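One structure coming up, written as structure tokens, with questions to follow.
Missing here: one protein chain of the complex. Every other protein chain is in place.
As written, the chains take the letters A, B and C, and residue 1 is the first residue of each chain.
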Amino acid sequence: MNELHEECGIFGIFSPNNKDDIARTVYYGLHALQHRGQEGCGIAVDDDGIFSVHKDLGLVNEVFDRKAVASLGSGNIAVGHVRYSTSGSNDRSNVQPIVVNHIKGRMALAHNGNLTNSYELRSELELNGSIFHTTSDTEVISYIITKERLTSPSIEVAVSRAMDKIRGAYSLIIMSPSKLIAVRDPNGFRPLCYGVTESGEYVVASESCALNAVGARFTRDVKRGEILVFSKEKVYSITDHCNAAEPAMCIFEYIYFARPDSIIDGCSVHEARLRAGAFLAKEHPADADVVIGVPDSGIDGAIGYSEESGIPYGIGLIKNKYIGRTFIAPEQETREQAVKMKLNVVSHTVKGKRVVLIDDSIVRGTTSAVIVKLLKDAGAKEVHMRVTAPKFINACYYGTDIDDPACLIANNLSEEQIAKRIGVDSLGFLSLENVVKLPDNGKTKGYCLGCFNGRYPTDVPAFRKKTRFEKKISENGGEDGKEPQ
Amino acid sequence: MNELHEECGIFGIFSPNNKDDIARTVYYGLHALQHRGQEGCGIAVDDDGIFSVHKDLGLVNEVFDRKAVASLGSGNIAVGHVRYSTSGSNDRSNVQPIVVNHIKGRMALAHNGNLTNSYELRSELELNGSIFHTTSDTEVISYIITKERLTSPSIEVAVSRAMDKIRGAYSLIIMSPSKLIAVRDPNGFRPLCYGVTESGEYVVASESCALNAVGARFTRDVKRGEILVFSKEKVYSITDHCNAAEPAMCIFEYIYFARPDSIIDGCSVHEARLRAGAFLAKEHPADADVVIGVPDSGIDGAIGYSEESGIPYGIGLIKNKYIGRTFIAPEQETREQAVKMKLNVVSHTVKGKRVVLIDDSIVRGTTSAVIVKLLKDAGAKEVHMRVTAPKFINACYYGTDIDDPACLIANNLSEEQIAKRIGVDSLGFLSLENVVKLPDNGKTKGYCLGCFNGRYPTDVPAFRKKTRFEKKISENGGEDGKEPQ
Amino acid sequence: MNELHEECGIFGIFSPNNKDDIARTVYYGLHALQHRGQEGCGIAVDDDGIFSVHKDLGLVNEVFDRKAVASLGSGNIAVGHVRYSTSGSNDRSNVQPIVVNHIKGRMALAHNGNLTNSYELRSELELNGSIFHTTSDTEVISYIITKERLTSPSIEVAVSRAMDKIRGAYSLIIMSPSKLIAVRDPNGFRPLCYGVTESGEYVVASESCALNAVGARFTRDVKRGEILVFSKEKVYSITDHCNAAEPAMCIFEYIYFARPDSIIDGCSVHEARLRAGAFLAKEHPADADVVIGVPDSGIDGAIGYSEESGIPYGIGLIKNKYIGRTFIAPEQETREQAVKMKLNVVSHTVKGKRVVLIDDSIVRGTTSAVIVKLLKDAGAKEVHMRVTAPKFINACYYGTDIDDPACLIANNLSEEQIAKRIGVDSLGFLSLENVVKLPDNGKTKGYCLGCFNGRYPTDVPAFRKKTRFEKKISENGGEDGKEPQ
Partner (left out) sequence: MNELHEECGIFGIFSPNNKDDIARTVYYGLHALQHRGQEGCGIAVDDDGIFSVHKDLGLVNEVFDRKAVASLGSGNIAVGHVRYSTSGSNDRSNVQPIVVNHIKGRMALAHNGNLTNSYELRSELELNGSIFHTTSDTEVISYIITKERLTSPSIEVAVSRAMDKIRGAYSLIIMSPSKLIAVRDPNGFRPLCYGVTESGEYVVASESCALNAVGARFTRDVKRGEILVFSKEKVYSITDHCNAAEPAMCIFEYIYFARPDSIIDGCSVHEARLRAGAFLAKEHPADADVVIGVPDSGIDGAIGYSEESGIPYGIGLIKNKYIGRTFIAPEQETREQAVKMKLNVVSHTVKGKRVVLIDDSIVRGTTSAVIVKLLKDAGAKEVHMRVTAPKFINACYYGTDIDDPACLIANNLSEEQIAKRIGVDSLGFLSLENVVKLPDNGKTKGYCLGCFNGRYPTDVPAFRKKTRFEKKISENGGEDGKEPQ
């Protein structure tokens, strides 16, 4: 029942031979990544230098019908993108992949992440007369690469030089007329991996579950700072930026963003969530009769808590899977009604019981309060809430929408106050000490915990980007109107 | 991963006062019943004798946007329907509620079930010059009621008299200009219950989860053979048919059709499924390391099996929740690819393990075979499949699509042959002895087990209805062409 | 700029052999009849007794895309319908062709016209327990035919017997599994004709322009009261009702409803309109510089007036052909703005001129007033309006929407008052004496002039149908609610 959103999923394929159903393969890959972005999506196919693109606002199922997929034709390289965005219907221009024409031909980009110096880069480009059609970082990146391409012997060299300039979180898939290029920023904020199909096609994706969906065997994760180049001649790696920064994988990928069947940087997401539950059982034990999880992402943690504590696991909440994006939410009703439509309590599981309730996070706390009320109305004697993440108290600058600390309940209230507000009998958050142990690789460093502890792995912008950018527009509007004539 | 389909869900509301958002309430109720039918849906609203109807093929979300809901206006009675059908886009005429005009005014009907004597009734009506716009039983029922209405003092008396003529499975909600009437057939094949909201509106629904969704408190199930009449003057029950037949609730409602958070005839569906798992653990123990379920309906049984056997429960399969109705399935690929898109294995859970796999049924066996292969490819050492239902070997005549026994794998192969065909190391089905114990009410009789044991609670048609009916049309076509002139 | 609406166009085809593109042919035929009904349309195809139907609200272009046409498959008989209706989106059930199942098989009906005794027939049927899914006369007709079919040796005999019972205006095309039947009522209110294609297919249509569109050669009009039967064995005519009533062709078909390139009952519609202009020039001469017509239906009359009077014809008004059904009309603006969007004055034609303005009718007068204002604003010195029809002062009971005499300006004001109200310098209507001479066949009798002179060729209902019917529903609603229990 998490209210946070990842901002993107990316997918690319390089086939040694022209492939009739290349768009279809990307379509399947994007389906497997749909959880990473539900606002818009797109696919670009390269058929010997001729690019075909189809993209729009909407789910993969909505944007791509049989006709749209067919219209992309055949090709040997393709790239796809699913996007989350907070903006409205006018924002079609921000849907990716972005396709640009430059002096050396065409280029398509799909990007997951967020730059921290895009404002500076954008200003500099604008001062040289550049124009922007979108408000996205991706267009900034495509500009920087294009500029470098003018004096670079190849697209990959241009990408490498661009990496000296851009800062922040970026997993990129770039398509040129003859190459597919996968890039992960030196901190490795966002996941990216690749594999090979039985027929020898290379597949790059945000998560390994997308490799599985298209029948590709997982090869390995793209390394932090690595540039992987797939071309007819060879597949090779540029590693110049590989040690340019400290590792800083987003720990929240394990807790919430990624799909449980994915394996990221060698660690199973599902297992990480079981461990989160287990850690919670040790950190915050409860005297209870049943452990239940908030579907979908609290289920794994609940099972982990149950296994560790010995308290039986139960199904206490059923999610209505038919509530789609076009669902007409109750207007004049209370928030309670809205949640009731999406979640229903299995009374048998909780009636007369002391319940441990596992969720993956508490953002504003309003949804949690309703869930707790539903459980108590159904007869739960006690509700002990356990959260498989530490408290959010800071903004994220690396590609999620944890934006305004002022909205975060944990930033304003003490743990006791939160418990009281949401009506639970006890409340426990996963500790910072244990959260870094979720990936089972023996390492307890190398993760970005910025949203929890405020220590960011890179410089961060002086002020929040989106607000700033919009202000800029209207300010200039004013100025332009007053200029002397 | 069940391939069976219930054919309908019904919902009705009677408000003492005109209610602005009455269509909105039905919309929410149908959302909660969407699992009972995904092919078409509709809502009819009665505003003081003026009926408004909107219905079409598609999910509730697709058929009803804000404008469509608003177009239904206000009223004090309304009825809704979700439908499953096997036929194509031309079948819009079969979408319910069916609204008919007759001598005493208008009537809307929503029906869940299947008549066993509809061919006879239809023929008789046709011989008197009746015309049919649809091929549905519901139109037959509306005719019978209309005929009786001519000589009956009230609509409910007409309904009661009609019940003397129609046979088979029917849960009905009928709306006249001033009354809402809920009816359940004397065998009680399909569920039906009602409740009251805080503001005094009566709500009738196929399952209690729909009462919860609209904030209504569950009152009780409609009794077998009962006619419940809701009008401004009074709410009363006609019980003439209440003991007209043996109870024969469909046991498969507990196993698969109903939502786990529903309570049917006093028994929790979720609990019934846990018990199914537990019974299996006793009937068919396995020497294994983990118990997993096929989402969504195998999950409860897996938890029950785990609890009873002590073998840990794990999440072994992840379902892609974004595969919608418009999904473009792989064409030239194997069936394996198609299943891969929908289900992905959590390798961590099964790798190197002896796995107990719980599913709710095996119909044709093809899907099961692919799932088993996926598990073994992911490293499962052994797969022991346990099914929370007995073997299907007979057709159903009461409103599901278990149609042609020739397609049922259990009808053609022995248990060992099935195990071999789907590639499992052992296989066990729930026994007939225990399946009747799933509802925890101390009773072990009063269920329809026709699809398992071939003993039907009523006379059944000599041949299957749908095929017959279609044959009839083309035969007559031929005859009509050859008639003398 | 006429605000009146015909209620239907019908089209049928009988091919001796199974034809792959039979639905496509009907699609083209309906396109040519689209001016007769823009609210809904449908096509039913018969493939050896199996009927496929697709119909919906909307223009032919909107309801039928490539997929919908293809879904109808091949066949050797088909029937189509375009419909005008005043009701909203809930009225999908009234879209035709209506397809019914009866004891002898299936039947599809397409109907243009309006019965005058449908209330009586409907009541009688309802008293015998019949139910109605629609509020249309067509369902009544299908019932009557079905009832007769029970005791008739063939469908055509049943149709003939049904004609003894139904009264009013009806051009019908009926499809049985092996025959296509065309019927025109004994008064011949609405047009109907047929022809043959080069490959020997018989085509029946409301107007000859639809025969042209599908490459069929016009054979002849269907006679008043005739039943034409097309079957594999033979094509033959049943003429029992041919002299059962006085001829009463709707004269307004020539003035406005039909397409100018159609020939109805042997007379060119275009020529009739030219003659209307010429008659006006004699009846109401004007001292003027230019004659202009209101597009589209006033153009022919303007040319006729110009030819007869010697005053030059000019193009004075341009119609915006892109104003579609979804056009968002100005809300808060005056009616003037709305008309401005649709019509623009060609100033050069009217500036400083004395203008004769030809339109086909004045219904409420509001549009005329705006057009006159636009012309004067553009510099017209004088505007002399001439109308190619007599004054409307009565309702029509035969299939148009001239409904409520109270709305007709000519019913409330004298000619002088009308002229003043719409701002013209002089005004002239075509005389009753001349209107019957529009069809150039030497006859001046045999037309229905009911809307002009109130003399109806048949008995008419005591009160207006639609209102009555709706009242009936709510009245019964009330009664039903009060019935004793």
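The rule is short, and it goes like this: a contact is a pair of C-beta atoms (placed from the backbone, for glycine too) under 8 Å apart; a residue touches a chain by one contact, two chains touch by 3 or more.
These figures come from a predicted structure and were not determined experimentally.
Under the touch definition stated at the start, the shown chains contacted by the missing one in the entire complex are A, C. Interface note for the absent chain: among C:Gly215, C:Pro405 or C:Pro461, the touching residue is C:Gly215.
Screening C:Ala32, C:Val229 or C:Val424 for touch with the missing chain picks out C:Ala32.
Of the candidate positions A:Ile22, A:Val99 or A:Ala389, contact with the hidden chain is made by A:Val99. Against the chain not shown here, chain A presents residues 46, 48-54, 71, 88-90, 98-106, 123, 126-133, 135, 142-143, 146-147, 149-150, 153-156, 176-179, 231-233, 470, 473-485. Contact between chain C and the unshown chain involves residues 21, 24, 27-28, 31-32, 34-35, 59-62, 64-66, 69, 209, 212-213, 215, 259-261, 263, 268, 270-271, 296, 299-300, 303, 307, 312-315, 318, 320-324, 326-328, 330, 332, 337, 340-341, 344-349.
Following the convention adopted for this analysis, only the chains that are shown with their structure count from here on.
Note: the chain lying farthest from chain C is A, by mean C-alpha position. Measuring from the averaged C-alpha position of chain A to that of chain C gives a distance of 59 Å. Annotation for chain A: no residues touch 2 or more other chains.
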